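The following block contains the structure, expressed as structure tokens.
Removed: one protein chain of the complex. Kept in place: all other protein chains.
Every chain is named by a letter (A and B) in the order it is written, and numbering of its residues begins at 1.
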Amino acid sequence: MQSKRKQNFSLIMFALPALVVYAVFKLYPAVTGIFYSMTNWNGLSKEYDFIGLKNFREMLSDDYFWQSVIFTIKYVVVLLVIANVMALVLAVTVESVKKGKGFFRTIFCLPNMISMIIGGYMWRFIFYKVLYYMADNWGWKFLDQSWVGDTRYAFLSIIIVASWGCVGYLMIIYMAGLQGVPTHLLEAAELDGANGWKKFWNVTFPLIQPALTVCLFWTLNSSFQVFDVIYSLTGGGPGRATQSVAVNIYEEAFRGNIRYGYATAKSTVLFLIILIITAIQLKTTQSKEEEL
Amino acid sequence: MKKKLVSMMLLLAMTLTACGNGGENTSADSKAGEVEETASVEEVSSETAPAKEVELNIMMSFPQYMDQWEDYCDQFEAKMLAEENVKVTINLEMPSADQYDSILQARLTGDDTPDLFTIQANNIQTYANAGYLTDLTNEESIAKVYDNVKETVTVDGKVMGVPIESTAWSVLYNKQMFEDAGITPPETLDELKAVCVALQEKGYTPFMLAFQEQWVPQLMTAVTLGGKTTGDIPDWLERMYKDEASYEEVREIFDVINLIMENGTKRAMEEGSEVGAADFANGAAAMFVQGTWSANTIMTTNPDMQLGVFALPVNNNPECTRINLATSTVLGVYANGLEKEVAIKFANYVLDDNDSSALFQACGFNPISSIHAFETASWVQDAYKYVEEGRSYQDLVLPSSVTDEQGRLLQELYVGSVDIDGIIERLDGAFKEANELSK
């Protein structure tokens, strides 16, 4: 057995390339970011003061920030439920279809290959032009809504586009989980007289828990940082009605009063929120998995 | 498993505290700065060498005139090589308008400022105070700039940039539709109401609304505030900066804003500025609160359009009905650039006696200097008639956070999620906050 020191040395040597790029491009910027969050730097002037936790105290009474936090939580919860339910239903349905399984899988996963910037523009075309065309020429009056301007519909539009972008990805993961369910278990359940729904709930669902954990983790982490979809669709408007935390941070850092220090303080808080929620999610799903 | 997670969190906390020593970072930063400064000194001393090569980084917010500016840069490169034996290579960067601010800021904060960059004229003071801009007061090209334009780029008596887009603007209108309805541009709010009625009787929608981008609805506050304060309360802005005034005093401006919204095209939130201009050109509405900078899009979409400009009335006092004189875009020369000398030459070349007119005409910019000897479009002449009569004002310079907030609030007013009292309260708050921060 090698000594610990020798083991650690060889570990460092092997991890060195990874460690170097990681330290330089992620860790160091993240730590400097935390330092800036304790300054009043405006991002422009060469001078700034260290002001301790003042930014964090100010955040407590910043209504716009908390409004964006609430909006983000609403978005995360709705997307989490809708996207995962849709993905799971699609996965089960595609798995059970006899002909064209590969074809459907290909189509549903297609949006995932396209950048959200590109997809966002394509949807803009639909929300700005196509739906109104249908409303005006086909008499489909229910489509004559302000898809980006009305707060309720804007939220719906954002959820539609975001789900469009991620359901296919989640579906693939669920399908992989489903393929791991042994057929003999399902057959046995069938012999015991279980119908389709019971079979799914009692046999399949517990067995795809790992896929569920991964999908929830992924949706949580990415949707808390949501920026692209909102920025390209509504720009956070009307007013601030659809501002997510990431959009709020971006505006604070680059627009208006250009308060870079304050903006980094906000992103530090965002990081903590994500960290805590992810930790809770992992803990609960893991304890559930252990139960089973 | 639980135990593992807790230990992971603890380890993470340790990483953060172990590396969170901020003091070291700043000293490292300032050292890097010193090194760079010495490097720039060397660069300057070597500048006397013949046939040298110079690289110039230019960043501009005119993606729609990319071709015109690229050609102009080529001309400059050729001219420098021929006349001064300097081989200039220009890197021209044109981010789209909504990303421009953040990219420029990233460059500035990273000590990677372009040698020349455009900024909003409203922000010129901020940039000048932060020490980014070169004083161009004594440059030959500046001397020929019209005085009223020069004023818009002057900070503490010094000209801090080359004005590029300078406009006299308020409301664009479709002359054919006005003729059709037998009406002329209104002078008072009551006349404007009558105009709306007359247009609607003819089946025309009076106002084009394009509120998707926040800066477009914001134009309504820009013109109404300017007219109202110049005509009725000239010291309002000054007092706002001292926390001694309120939007309550200019509440009247929302009368006309409401009138515009009530008589506007539908689906305003789904209409971007450029698409709005194109739709206006195709006859979607008779009037559009928009600057003459959008004339280019309008005239390309519909070359037969008879475009006109009139001043938006705010109330029934014709003294408040005025044209807004503004310089929207300014080209600044970075004060600490490595190639400052060549950069200043480029700034001068933008107002070159021989070549500038063609550029300004191709981009549809208004003449800003006596060297611009091209005939201006009829709508520009409309606007300048007001200026000649003394019925104009310099665009009000508000803190940019207040400008942004106005745009947001007007979007909200349009969708009905805020009322006038709410707007006044929030704008007063935003102004106070900006005052607080600029101290």
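Some observations on this one:
Just so we're on the same page, a contact is a pair of C-beta atoms (placed from the backbone, for glycine too) under 8 Å apart; a residue touches a chain by one contact, two chains touch by 3 or more.
Just so we're on the same page, contacts and distances are computed from a predicted model.
Considering only "Beta-ketoacyl-[acyl-carrier-protein] synthase III", "NADH-quinone oxidoreductase subunit D", "Raffinose/stachyose/melibiose transport system permease protein" or "Hydrogenase/sulfur reductase subunit alpha", the record for the omitted chain gives "Raffinose/stachyose/melibiose transport system permease protein", by its UniProt protein name.
Screening A:Tyr64, A:Phe125 or A:Trp201 against the full complex identifies A:Phe125 as the residue touching the chain left out. The hidden chain makes contact, of the residues B:Thr205, B:Thr221 or B:Thr297, with B:Thr297. If you put the missing chain back, the residues of subunit B touching it would be 7-9, 11-12, 15, 29, 32, 57, 59, 63-64, 66, 91-97, 99, 103, 106-107, 109-112, 272-275, 277-278, 282, 297, 301. Even with one chain removed from view, subunit A keeps its contact list with that chain: residues 4, 7-8, 10-12, 14-15, 17-19, 21-22, 24-30, 32-33, 36, 43, 90, 93-94, 96-100, 104-119, 121-123, 125-126, 129-130, 133-134, 137, 164, 168-169, 172-173, 175-177, 180, 210-211, 214-215, 218, 221, 224-225, 227-228, 246, 249-250, 253, 260, 263-264, 267-268, 270-271, 274-275, 278.
In this text, only the chains that are shown with their structure count from here on.
Residue ranges of subunit B in contact with subunit A, taken from their complex: 1-2, 5, 9, 15-16, 19-20, 22, 25-26, 98, 101-102, 105, 108-109, 126-127, 130-132, 211-214, 267-272, 275, 399-401, 404-405, 408-409, 411-412, 414-415, 417-418, 433-434, 437.
Against subunit B, the residues of subunit A that register as touching in their complex are 27, 31-32, 34-35, 38, 42-46, 50, 127-128, 132, 146-151, 235, 237-241, 250-251, 253-260, 279, 282-283, 286-287, 290.
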